[in-house]
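To start, I am sharing the structure in question, which I have written as C-alpha cells.
A single protein chain has been omitted; all remaining protein chains appear in their positions.
Right after this comes chain A.
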Amino acid sequence: MAHQAHSYHMVDPSPWPIFGAAAALLTTSGLTMWFHYNTPYLLIMGLISTALVMLQWWRDIVRESTFQGHHTPTVQKGLRYGMVLFITSEAFFFLGFFWAFFHSSLAPTPELGGQWPPVGITPLNPMDVPLLNTAILLASGVTVTWAHHSIMEANRKQAIQALALTVLLGFYFTALQAMEYYEAPFSIADGVYGSTFFVATGFHGLHVIIGSTFLLVCLLRLIKYHFTPKHHFGFEAAAWYWHFVDVVWLFLYMTIYWWGS
C-alpha cells in the first residue's frame, strides 16, 4: 500500500463543493423568485440544501481529523492561516457598514434636519439594554478563555461548564437583541438612521448566531472527547471568531449606540 511522503492532506473526492455551489444558486435565484413572483419554494430548497451541505462538509472534516488523523501540524498551520484570512475579510465587510454610518452621520443633510440623530428619531438609550449586552459579550469573552485554559489543562468538567456558559451568554445576547428590535421606536424604513442602524446591528446579530452555533458544536465535540490538551484547533477557531464578534459589538456600541445618540 502506497504511503504519502509529505505531511499535507490529499482529501478524498467529495461532492460538497459542487453541491454547495448549486445550493448558493438556488438560494440567490430563490430570493429573486420570492421577491418578484411571491413563490418561496426555490428559496426554501436553497436554504435546506445549504444547511445539508454545511452539515455534511463539516462532519467530514471532523471525521478526517479526529477519526482519521489527517490534521498534521502542517495541515493545522494552513487551517490557522485560513481562519485568520476569513476573519480579516469579515472585518472588511463590517468596515463598509461603519463607513456608511459615518458618511451619513458626520455631515447630516438638510433632509435630516441637519442633525444626528435625525429629526423625529428617538434613539435607544445606550445605558439600557445595549449596556447589558456589552457586559454579556465581555463576560462571554472571559468564559471562552476560561474554557480554553481548562481544555489545555485537561480539566474536562470545568471546560464543559465554561463553554456551556459561553454558549448560554451568546443566546442570551441574541434574545435581548431580538426583544430590542421588536420594541424599538424606529424601523429600518426610517431613513438613513434606520438603514445604518439595522443593517450594521443586524449583520452583527447574524454573526452572533453563527458564532454561538460554532461554539455549541465545539461544546458537543468537547463532551464527546474530540479535543486533546495539545490539539483542539476547532475550538480555537470558534474562540477567535467569538472574540471578533465581541470586538465588532464594542465598535457598534461606541459609535452607533453611544456617539450616535
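Convention: a contact is a pair of C-beta atoms (placed from the backbone, for glycine too) under 8 Å apart; a residue touches a chain by one contact, two chains touch by 3 or more; residues count from 1.
As a convention for this text, contacts and distances are computed from a predicted model.
Student: So which of "WDR54 protein", "SREBP regulating gene protein", "28S ribosomal protein S14, mitochondrial" or "COX7R oxidase" is the UniProt name of the chain that got left out?
Tutor: "COX7R oxidase"
Student: From the list A:92, A:182 or A:225, which touches the chain that is not on show?
Tutor: Final answer for the missing-chain contact: A:225.
Student: Counting contacts across the full complex, list the positions on chain A that touch the omitted chain.
Tutor: 1, 11-16, 19, 22-23, 25-26, 29-30, 33, 36-37, 41-42, 45-46, 48-49, 52-53, 55-56, 60, 63-64, 66-69, 156-157, 160, 223-226
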